[in-house]
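My structure is below; once you've seen it, I'll send some questions.
Yeah, one chain of the complex is gone here, protein chain that is, but the others are all in their spots.
Showing chain A:
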Amino acid sequence: MSAIEATDVSRTYELDGVSVQALRGVSLTVEPGDYLAIIGTSGSGKSTLMHLLGGLDRPTGGTLLIGGRDVARLTPNEMAELRNTTIGFVFQSFHLLARTTAQDNVGLPLVYRGAGRRERRDRAAAMLDRVGLGHRITHRPNQMSGGEQQRVAIARALVTGPSVLLADEPTGNLDSATGSSVLSLLESLVDEGVAVVLVTHDRDVAARAHRQIRMKDGRIVETR
């Protein structure tokens, strides 16, 4: 079974009576262990696609299966559960909770599956160790560099053991050396069978992926 299967997916926003077609019929399959880069100019629909693939949003047309389940048939609660169990998100701006330690940031997704504090902290500590931040578990976001914050965010995305990791410009706020090491971390996941989908502006970053998709005006215009 494919991790994600999008068939002729579209997404139209209605804004003050004007409709904006952010996606116009996108078909895409993500298999376990895929390493996929999405490139394209700003406004081409990359983030919109990522939100759909991650179950944060629903298509207005076409069919989208995540983990074999048709998102059109899922309730908001089931969508939340789907995001919690099968998807990991990494954002350009990290989206860590301020005033919260690295450990508790990483443990956050486990809160929503009812895990107790002890279990969350143990698993978060192990995951921080894994991303090379075992010595910084009690640090807060403002005490860490951008690269470290993004590693915390990756640890948070991985703590639930997702099958797909979606990263929207994960290196966008980082210098190239730091960005490169973050990418290496993501690539180590691919080797373990996690599907990694990342959006980027950077050709060098895209070139490291196994597959590249170029988007323009809400359509896939090139696949390599």
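Following the convention adopted for this analysis, a residue touches a chain if its C-beta (ideal position, glycine included) is under 8 Å from a C-beta of that chain, and two chains touch if they have at least 3 such contacts; residues count from 1.
The criterion applied here is as follows: contacts and distances are computed from a predicted model.
Enquirer: Would you mind picking the UniProt name of the chain not drawn here, from "Fe-S cluster assembly ATP-binding protein", "Electron transfer flavoprotein subunit beta", "Ferrous iron transport protein B" or "ABC transporter permease"?
Expert: From the listed options "Fe-S cluster assembly ATP-binding protein", "Electron transfer flavoprotein subunit beta", "Ferrous iron transport protein B" or "ABC transporter permease", the omitted chain resolves to "ABC transporter permease".
Enquirer: With the missing chain put back, one of A:54, A:141 or A:218 would touch it. Which one?
Expert: Residue touching the absent chain, from the options given: A:54.
Enquirer: Among A:72, A:111 or A:126, exactly one should touch the missing chain; which is it?
Expert: A:111
Enquirer: Tell me which residue among A:72, A:97 or A:207 touches the hidden chain in the full complex.
Expert: From the options A:72, A:97 or A:207, the contact with the absent chain belongs to A:97.
Enquirer: Identify the residues of chain A touching the omitted chain, counting contacts across the whole complex.
Expert: These residues touch the chain not displayed: 51, 54, 56-57, 76-77, 80-81, 83-85, 89, 91, 95, 97, 99, 108-109, 111-114, 116-117, 156, 160.
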